[in-house]
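With one protein chain removed, the remaining protein chains of the complex are shown where they sit.
What follows is chain A.
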Amino acid sequence: MSLDNANPVVFQKTTEREILPEDEDNDVLDEIDDREVYDLIRSINDPEHPLTLEELNVVDHANVHVDNKKNKISISFTPTIPHCSMATLIGLSIRVKLLRALPPRFKVDVQISPGSHASEEAVNKQLADKERVAAALENSHLLKVVNECLTIREK
């Protein structure tokens, strides 16, 4: 299989979130914020390269928005090239990761950053359709690829 983008530009990883004293205080409430959700998806592996979505700049801290009160999360991601055939798969991986990692009260919206992909609308539609997402996960081959993206690599 030939790669869509054989030699991608690698970006620097963000440093780990600093742990503040109030984070260790059981009586303080920490709200789920942009950074926390970004931390969930930045370590997802790219389907093609031995790199994470963060290192390829597919996901970015600035494109994750959490509204804790309204229980809404919106995320946009940027495929490395406009014809990337993996865009749907990446979107699906982000969706599944958040399905497993976020409390069910949130409504999650995953989209391609406007203007960054040739078939942007079609992909967005697929990702927004709950039933199509569920159906995709019934397909064991697809599930395997998604799980591989979500397995955290032991270093």
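FYI, contacts are C-beta pairs under 8 Å (C-beta built on N, C-alpha and C of every residue); 3 or more make two chains touch, one makes a residue touch a chain; residues count from 1.
Note that in this section contacts and distances are computed from a predicted model.
Choose one: "Large ribosomal subunit protein uL5m", "MMS19 nucleotide excision repair protein", "F-actin-capping protein subunit beta" or "SART-1 protein". The correct choice is the protein name in UniProt for the chain not shown.
Missing chain, per its UniProt entry: "MMS19 nucleotide excision repair protein".
Looking beyond the chains shown, say which of A:Val66, A:Val110, A:Val123 or A:Val146 touches the absent one.
A:Val146
In the full complex, which bits of chain A touch the chain not displayed? Write them out.
10, 19, 23-24, 26, 28-30, 32, 36, 39-40, 50, 97, 100-105, 140-141, 143-148, 150-152
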